[in-house]
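What you see is the complex with one protein chain gone and the rest in place.
A and B label the chains in the order they appear, each numbered from 1.
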Amino acid sequence: MTINFLQVIDILGTAAFAVSGARSAMQKRLDVFGVVAISFATAIGGGTLRDILIGSTPVAWLRNETTVLVILISVIATLFFDSSSRYPKTLFLFDSLGLGLFTLVGIEKGIAAEFSPGICLALGTITACFGGVIRDVLLNNVPVIFRKEIYASACFTGGLLYYFLHYFSVYETLAQIVCIASIVCIRVFAVRYHLSLPSFYKQEK
Amino acid sequence: MTINFLQVIDILGTAAFAVSGARSAMQKRLDVFGVVAISFATAIGGGTLRDILIGSTPVAWLRNETTVLVILISVIATLFFDSSSRYPKTLFLFDSLGLGLFTLVGIEKGIAAEFSPGICLALGTITACFGGVIRDVLLNNVPVIFRKEIYASACFTGGLLYYFLHYFSVYETLAQIVCIASIVCIRVFAVRYHLSLPSFYKQEK
Partner (left out) sequence: MTINFLQVIDILGTAAFAVSGARSAMQKRLDVFGVVAISFATAIGGGTLRDILIGSTPVAWLRNETTVLVILISVIATLFFDSSSRYPKTLFLFDSLGLGLFTLVGIEKGIAAEFSPGICLALGTITACFGGVIRDVLLNNVPVIFRKEIYASACFTGGLLYYFLHYFSVYETLAQIVCIASIVCIRVFAVRYHLSLPSFYKQEK
């Protein structure tokens, strides 16, 4: 049951991030190969960095044809069926979902490898956020998650919640749903009410 | 015989990419260390990323003094004997050769590690193209191969050809030559006739 639930998590998160990457690449008007490459980097970048850091190689997607297929289908769907008028809302919803899903997967891998709590939370945040960081670096932007909005902090908070529920042996699937839901809620709430992290710069530019 | 042929492949490809990296760095007027660093990153970046992804560490060049020497000699030769008037043609020829050679090496490593066909082709393309991606990221450009021209698609097509010849047990050295030659030909043809991947953007910017 848990394994199947995690597999669905992986497919949904991968598709969500692939679409987000493809859309960003299309905004910069890259060619087909560029869109596919950025889409892959966004979808698997966080998990790949996590696998490399913890030494779990070959990294997961090399042996996982499902992931590769999901990304290719997502890219093709984005290229053909993307209506730019619905852009911001769709992108945002995809993004929030992927964010929650990937944070969970990262923390679970950290717990399985018996890292300390802080490192598990960091691995969850890296899994969720660094696909987007790699996307922004490849597209020659300062990563958006470093600049504004509640994004990585949503992952961190949701991850912390999951870690406590897991630690106190709450029923696993419930803890996983709470983790993902809390991250999506924080994201939606933050964007809806234009919340951002407190600024520590005296004068605004 | 095959081993020697692959070694020559490796040296030629490494030199070609080192020169390409050094020239790009000199265009941005980096200092000597910057030129050496970009040259190394361009020459070994793709293979290093491939080795890290498949978990073949320490990565190849750490144990391979030939590679390091070839890059250093290429950088020095570029710094001293580079005549900027011959720039575009030389750079292009070096680049195409390296492209074909590295795609082959990447696919062969993928086959040796028994990855599925699609992953082998991806590893070939990564080996050939990601040195250039790392070079462009370090030089603060959007990677040129994501934006225009037949480049990664040449690798992919030549790689596909090699994979089929290899699968049907064609004589190995012949398959290798066909792979490299087809990639070089596609590149030359594409640049000569200004071909690029079809655009899917309705209005051009």
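Note that contacts are C-beta pairs under 8 Å (C-beta built on N, C-alpha and C of every residue); 3 or more make two chains touch, one makes a residue touch a chain.
Here the structure is a predicted model, which means the values were calculated and not measured.
Novice: Looking at A:93, A:119 or A:161, which makes contact with the chain not pictured?
Specialist: A:119
Novice: So which of B:105, B:139 or B:154 would be touching the chain we can't see?
Specialist: Spelled out, the listed residue whose C-beta touches the missing chain is B:139.
Novice: For the chain left out of this view, which of A:145, A:165 or A:183 touches it?
Specialist: A:145
Novice: In the whole complex, what residues of chain A lie against the chain that is missing from view?
Specialist: On the side of chain A, residues 52-55, 57, 113, 115-116, 118-119, 122, 133, 137, 140-143, 145-148, 151-153, 196-201, 205 touch the unshown chain.
Novice: Just the residue numbers, please: which parts of chain B touch the chain that's not shown?
Specialist: 25-26, 28-34, 37-38, 48, 52, 55, 57-59, 62-63, 65, 68, 79, 137-140
The rule we apply is simple: only the chains that are shown with their structure count from here on.
Novice: Which angle of rotation, from 0 to 180°, maps the CA atoms of chain A onto the equivalent atoms of chain B, to the nearest 5?
Specialist: To map chain A onto chain B, rotate by about 120 degrees.
Novice: Averaging only over C-alpha atoms, locate the centres of chain A and chain B and give their separation in whole Å.
Specialist: 30
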